[in-house]
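Note that one protein chain is taken out, while the other chains of the complex remain in position.
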Amino acid sequence: MQNSFYREIVNDHNLRPTHKHELKNANLTLRGVNPSCGDDICLSLFVKDGVIGDGAFTGDGCAISQASADMMLDLVIGKSEEEAVSLAEAFFRMIKGEARPDEIEMLEEAGALSDVSHMPARVKCAVLSWHTLKNLIEK
Amino acid sequence: MQNSFYREIVNDHNLRPTHKHELKNANLTLRGVNPSCGDDICLSLFVKDGVIGDGAFTGDGCAISQASADMMLDLVIGKSEEEAVSLAEAFFRMIKGEARPDEIEMLEEAGALSDVSHMPARVKCAVLSWHTLKNLIEK
Amino acid sequence: MNTEQVRNDFPLLAANPHLAYLDNGATTQKPAAVIRAVEDFYEKANANPLRGLYDLSQEATERYEEAREAVRGFINAAAAKEIIFTRNATESLNLLAYSLGEDLREGDEIALTVMEHHSNLIPWQQLAKRKGLRLNWISCGRCGVITEEAVRAAVTDRTKIVAMTQMSNVLGTVNDVKTFAAIAHEKGALFVCDGAQSVPHMPVDVRALGVDFLAFSGHKMLGPMGIGVLYGREELLSKMQPFLFGGEMIEYVTREDATWAELPHKFEAGTVNAADAAGLKAAIECYGRYGFHEIVKREEELGEYAFSVLKSVPHLTILGADEAAAHHGIFSFVLEGVHPHDIAEILNADGVCIRAGHHCAQVLMKTLGVPSTVRASLSFYNTEEEIDRLGESLRTVRRRMGYAE
Partner (left out) sequence: MNTEQVRNDFPLLAANPHLAYLDNGATTQKPAAVIRAVEDFYEKANANPLRGLYDLSQEATERYEEAREAVRGFINAAAAKEIIFTRNATESLNLLAYSLGEDLREGDEIALTVMEHHSNLIPWQQLAKRKGLRLNWISCGRCGVITEEAVRAAVTDRTKIVAMTQMSNVLGTVNDVKTFAAIAHEKGALFVCDGAQSVPHMPVDVRALGVDFLAFSGHKMLGPMGIGVLYGREELLSKMQPFLFGGEMIEYVTREDATWAELPHKFEAGTVNAADAAGLKAAIECYGRYGFHEIVKREEELGEYAFSVLKSVPHLTILGADEAAAHHGIFSFVLEGVHPHDIAEILNADGVCIRAGHHCAQVLMKTLGVPSTVRASLSFYNTEEEIDRLGESLRTVRRRMGYAE
């Protein structure tokens, strides 16, 4: 299972992330950290009228944390804050192995991380960006 | 072995000790205690010109500690301080299982406690009065 | 409960049919399932838990965390993170004294009973000495009963901690910790419950009792020697300072300072004892398999029997309550004219294992006016026949010590 885990889709988002850069017009920014593994991301959003107009991240971490952040941004840019939060909830359920197939569908490429549900040590890496997103929107 | 341990000689000294009383003319007195088992004796001697003229003890404790004190006094009263200390050394060696037969002989009735060398938990009880004696003389 | 079958589950008992092991308050024997669980950990899952990213370490971590969950269920804690694994009850109680002690100021008070085991007494006493706190003693009568009045008399508005055993390791009495915890809370104090003797012998539900902390040892409840438990309410544990430092209990460390990991790891410094935790889980499963209800019933039966046998031995006085049910299988007694250590020696020669001494309860001994006692303590795997042998051997003691009779 793990052998096939670093699939093209994860590797691609890790090595050639679309959203890994500074965001000049950001109006929301939050740092998220996994002390035990050293994953460290800084998430920035530009939100207007409750809609995520743009987003980006910077930071360091393992392929899973980096790819997860990039796939997340692919998914939530253009969505409303509520939609983003409910996608985050679906993502958390998927990582716990509790998501319905239609929820995983909804997560598009981020669904590639569903195997993490069998890898307890990597759960924190996968959810870091999503937790940061949720905290950022809700506070 | 333990079954035969409470032999008449030990029981006798425990139940009908000769020397368990206050000593009016005592000029040396020391308390000795085994905290872990509660043995507690107070040893008094009357020493003149380096000779133990009289001795007695009071206190509480198991049969071994009480009988040992009584047998010890039987043995050392009338002896010089040096002789008493060397008897104590012989007693300690016996309890460690290291005494020569002639040393055990020298200890007379106290030799009845030689079995204690196989009973590590009771060693402290047997040697309490002897340690107290040695401390009393040497300090 | 089929005692004969049960005894076959315990290798040491099965191999020593002529040994009457009646020192269960000190430590219990171990069923094969527990010994095998420890062995199985080392043979199939041995790795440093929590730290590794490979399957073997995951397996070690899972077994460790499953054990935590088993303990949670056993005492009905609200969450697994309220279960801290320690070495034994003593370490659990010291952890509390050091960590809760951080927030206490000169003049604050700690209430504790005169029947505490040294492990729930000296940590508080030494803390009091270090910090200038006052100790308020909760007394008990000669029967070992602690009354509500006695507790109310000792718990004041300045009392910050009430420390109490749920079951006396000397007299077997069970304290009404539910009521007493409520009194502590009325006064704004925390209630620390020593469950070392109770948890192995009666169902303990931390939420029903309303205690803030509960400490106990694996080895007194069929488990291995290297594992103990501290339960604490999450709200309290999360505010407390860690006690031991190093290993997986950290978040960030710089030269100047450190921040702490989340519960329960904050309180588990160094490499954890996952093998013995797995053994404790197996012990809890044994409780489930035999049935706690059955165990309690059997121990009551045996207790009744032992009480009547002991009462019939001439010159013997049982300390504490004058009814079997109040003893919960723990009987301390004295025999006129014979020192407890001599009794232990003679009983040992007859293959009967009991304890003699102060039972780590010197303050209680003083209250009871005895320097030491003999203690027989039962487990469900004991038999009437063993108790008979205890009685018979005791009847011969005075004669063997040279008394006419």
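We just call them A, B and C in the order they show up, numbering each chain from 1.
Quick note on the criterion: a contact is a pair of C-beta atoms (placed from the backbone, for glycine too) under 8 Å apart; a residue touches a chain by one contact, two chains touch by 3 or more.
For clarity, every value in this text was computed on a predicted model and none was experimentally measured.
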Inset, instruction - Over the full complex, note down every shown chain the hidden chain is touching. - result: A, B, C
Legend entry - Of C:S198, C:S217 or C:S332, the residue in touch with the unshown chain: C:S217
Inset, instruction - Among A:I64, A:I77 or A:A90, choose the residue that contacts the chain missing from this document, as touch is defined above. - result: A:I64
Inset, instruction - Check the options C:D9, C:E65 or C:D276 and report the residue that touches the missing chain. - result: C:D276
Legend entry - Chain not shown: contacting residue from C:C143, C:A208, C:V253 or C:A325: C:V253
Inset, instruction - Please give every residue of subunit C in contact with the chain that is not shown. - result: 11-12, 15, 19, 21, 23, 26-27, 29-30, 34-35, 38-39, 42-44, 46-48, 51-57, 87-91, 93-94, 97-98, 114, 117-123, 125-126, 129, 135, 137, 217, 219, 224-228, 244-248, 250, 252-258, 269-276, 341, 344-345, 347-348, 352-357, 360, 362-363, 366
Inset, instruction - Extract the touching residues of subunit B with respect to the undisplayed chain. - result: 35-36, 120-122
Legend entry - Contact set of subunit A toward the excluded chain (per top definition): 2-3, 5-6, 8, 11-12, 14-15, 36-38, 40, 60-64, 119, 122, 125
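In this section, only the chains that are shown with their structure count from here on.
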Inset, instruction - Go ahead and note the Å separation of the Cα centroids belonging to subunit B and subunit C. - result: 39
Inset, instruction - Could you give the separation in Å between the centres of subunit A and subunit C, each centre being the mean of its C-alpha atoms? - result: 47
Inset, instruction - Could you list the positions in subunit A whose residues touch two or more of the other chains? - result: none
Legend entry - Sequence positions of subunit C contacting 2 or more other chains: none
